[in-house]
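Partial view: only certain chains, each at its native spot in the assembly.
When the chains are written out, they are named A and B in that same order, and each has its own residue count from 1.
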Amino acid sequence: MAQLFSSQTTMSYWQRVRTEVPLVLCMTNNVVTNWTANVLLAAHASPAMLDDGSEAEVLAAIASALLINVGTLNTLHAQAMTQAVASAQQAGKPWVLDPVAVGLLPLRTKLCCDLLRESPAVIRGNPSEILALAGETSQCRGADSTQGSDEALAAARHLAAKAKTIVVVTGAVDYITDAEHTLRVDNGHSLLQRVTGTGCALSALVAAYVSTASNKSEALEAAASACAVFSVAGEEAAQKTLARNEGTGSFAVYLLDALATLDEATLKKRMERKIK
Amino acid sequence: MAQLFSSQTTMSYWQRVRTEVPLVLCMTNNVVTNWTANVLLAAHASPAMLDDGSEAEVLAAIASALLINVGTLNTLHAQAMTQAVASAQQAGKPWVLDPVAVGLLPLRTKLCCDLLRESPAVIRGNPSEILALAGETSQCRGADSTQGSDEALAAARHLAAKAKTIVVVTGAVDYITDAEHTLRVDNGHSLLQRVTGTGCALSALVAAYVSTASNKSEALEAAASACAVFSVAGEEAAQKTLARNEGTGSFAVYLLDALATLDEATLKKRMERKIK
């Protein structure tokens, strides 16, 4: 049902991002601001981060895309995020929702449910978050997921149909679906879960990639391309880390290096190895 | 008077943390959120960070332990932290206080004094902070300490007795005391003071370790184990940094690597070398 995503298509969106250097306005949690900005810069995009609702209104109109991540939400942020989303909508800019720990925690659950009505271009979450947002029962444990992405695929399709959006559910396998079509990225490495904010940063990268799409079918491919680029970089970084008997500190550094130095041959080699 | 802590006991708590992967709810300062999360992940624990009081109430009941660090406190945080501590207390979860720059600055001094009555499982600070919190005179200089941990040992015992808690005072030597018994960890390296947030991250690690203790005597050992693991990792990282003529940037990366790859032989070798 889910089609393995190709390295050729990934490459074409990777090239678009390099050319356009999209400016992603990030309203994200205070754990990952620096990391998210450095992931975007490594991946040839440009970050802009701010806190204030009135300033977000101005920048949402100028930016290429908007990221909303509710990881360390408070009531002031919730208001500012709502303002920013409205401004992005008005300016015709795509926005991406990362519903960290939705379902478990009340303030963010209410905000995410409200924002679902504001036409997000993409929702990116782990299986627990997507199950919770789709109205399924789910046991969340902080930002970690206790379910595999396979189990969440049906929920992802349901959510994509209900919210008329693209849903990206990431795990050992990433699924990218608009309810009708589903793409699959099989790359990645378990070390990605031992560094904080890899999922959050991927959501920002998805926003950068989706800003280069000119219609919804391209947006599906663009979101999958972001997943592929990030997962392949994760494999490159893990291989180097393990070969040198290093740990999670070096892995995070090598992940940025891999995003910055990624080339077509590496993408092709790592993505085609997964095709049976 | 203070007993040098053993590598065997350290190893047993290190093993408990690897098995239980405790979830530490961190309400910490905005300088060290990312670093603290990555230290916990490297050390085989799991971080959860949030900002809002009502959300903290929910998560404090689910988490294994709670960390309160007042480093960049504002009045909103003070309220949210008070809510979180009450919830942790009600749920029977241990909580750790890191009283950054207490005594010097008014808002945090008031909060720390109030929270002392809420039965922290552990207070972890540098000598100046422990002296200040114990009601001794002390000259604080931001987050740095101008006194050695030896001078603060008496104050630590006094504070432990007064607040019926465990006090960890860290410096060239770390002391871990419940007033009656005092353990000592002699490991560590001066480079740990050239990276921001090493003390803050150690407090989070203490919370993770203490969550695996089933009584107060175990909690004393668990807190000392966290100090030992962190200090030995610091020695490993410093040795690698100096051997390669590198600086504080590489040291921080190697510290995470060392926490992630630490093994029994390294702990034993580095801790026993200190026994005269």
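The definition used in the following text is that a residue touches a chain if its C-beta (ideal position, glycine included) is under 8 Å from a C-beta of that chain, and two chains touch if they have at least 3 such contacts.
Keep in mind that what you see is a predicted model, and the values were worked out from it rather than measured.
Peer 1: Whole complex: how many copies, 2 being shown?
Peer 2: 3
One rule holds in what follows: only the chains that are shown with their structure count from here on.
Peer 1: Report, in whole Å, the distance between the mean C-alpha point of chain A and the mean C-alpha point of chain B.
Peer 2: 33
Peer 1: Of all residues in chain A, which touch chain B in the complex?
Peer 2: My answer: residues 29-32, 34-35, 71-75, 77, 101, 104-108, 141-144, 194-197, 245-250, 252-253.
Peer 1: Across the complex, what residues on chain B touch chain A?
Peer 2: That would be residues 23, 30, 33-34, 37-38, 41-42, 46-52, 54-55, 58-59, 62-63, 76, 80, 252-261 of chain B.
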